[in-house]
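With one protein chain removed, the remaining protein chains of the complex are shown where they sit.
Now for chain A:
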Amino acid sequence: MMQEGLDDGPDFLSEEDRGPRAVNVDLQTDATLQVDISDALSERDKVKFTVHTKSTLPNFKQNEFSVVRQHEEFIWLHDSFVENEDYAGYIIPPAPPRPDFDASREKLQKLGEGEGSMTKEEFTKMKQELEAEYLAIFKKTVAMHEVFLCRVAAHPVLRKDLNFHVFLEYNQDLSVRGKNKKEKLEDFFKNVVKSADGVLVAGVKDVDDFFEHEKTFLLEYHNRVKDASAKSDKMIRSHKSAADDINRIASSLYTLGTQDSTDLCKFFLKVSELFEKTRKIEARVAADEDLKLADLLKYYLRESQAAKDLLYRRSRALVDYENANKALDKARAKNRDVLQAETSQQLCCHKFEKISESAKQELIDFKTRRVAAFRKNLVELAELELKHAKGNLQLLQSCLGVLKGNT
């Protein structure tokens, strides 16, 4: 019964949610190409995103248009960037995580089953909470898909990608089915080889100080962001649990308060009211910490991985170049297939230099973006914490004023 209400319902985005939501990235919005997710629909097992584009570029048939895309199509686009050799020298914007409503859905299901065992008020309250949680997850997944598109649109080279344009404009289903088992297994092995390689390649000391520093930095940074991300999640979960407890305590005090009309009962009612309000604020605090801190860390976990991947590709190109050099020397020594070796060496050299050049800029941009994003989010976090604490303080002060006045 509840599932239907949420699933095939209308869009969840209120007016204030529309517009660029690229919270974790500080991007210059460029009038030549603006992309956002203007709408989203949650169905039983998928989410449909309405991708809205505004562009003055000649590549598109219209200046403004929208298409509907699903998560798999975002992944297809991301993977096409990764597999494109021309983009080896860029940090590929990390793919958005799969929308995951499983936990939330399970909770709503359990609530439905337990409907008989709780009072009407308790049931309504819990339902509202779970719906709010569902909505929060929904908004997050929209934001993360949007950020991916905005990053691509802001990138001087990737924004010109043909697949990207198809993604934005083609108003039919792209028919990109999810990877089948065989493909997933291939991917797995590719990653295994990459990690083994990664260790090998990381051992090669770089002549270039900049890259040597970046390698060391990124390896450590990535691990620490991973750790911080996991720990922030745990902390925020405890916070939510405590807020839930306060909610139940408020209900219990309310029941006590309605037993009679004595002074004490009136007292309980007032305190129950306070806890109701206070726990809403606590829940908001946890939600804001989630958005401004946990999500930020998660995003930079993915981006730092993408940066590491870039360094890896460069290292691979360097190894290839060095191997080509060795092959050329050997060929010259033996005076056999020299031309072939020379061409090969030149190609490797060119590839390596091209990657190095763009990688340098990409890594500098990454740093700038990272610093800006952290600044924005930390400032907003602090401001929200203050706002909520002041709200709580005011509630407590006014309630205490009433309670003490009456005693």
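Everything that follows uses one rule, which is that a contact is a pair of C-beta atoms (placed from the backbone, for glycine too) under 8 Å apart; a residue touches a chain by one contact, two chains touch by 3 or more; residues count from 1.
We take it that contacts and distances are computed from a predicted model.
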(message) When one chain of this assembly is omitted, its UniProt record names it as which of these: "Phosphatidylinositol-glycan biosynthesis class f protein", "Sorting nexin-1", "Origin recognition complex subunit 3" or "thiamine diphosphokinase"?
(response) "Sorting nexin-1"
(request) Among A:108, A:126, A:168 or A:271, single out the residue that touches the unshown chain. (result) A:271
(message) Looking at the full complex, which residue from A:111, A:137, A:242 or A:319 touches the chain that isn't shown here?
(response) A:242
(message) Across the whole complex, list the residues on chain A that are touched by the chain not included here.
(response) 217, 220-221, 224-225, 227-228, 231-232, 234-235, 237-239, 241-242, 245-246, 248-249, 252-253, 255-256, 259-260, 262-264, 267, 271, 274, 278, 367, 370-371, 374-375, 378-379, 381-383, 385-386, 389-390, 392-393, 396-397, 399-400, 403-404, 407
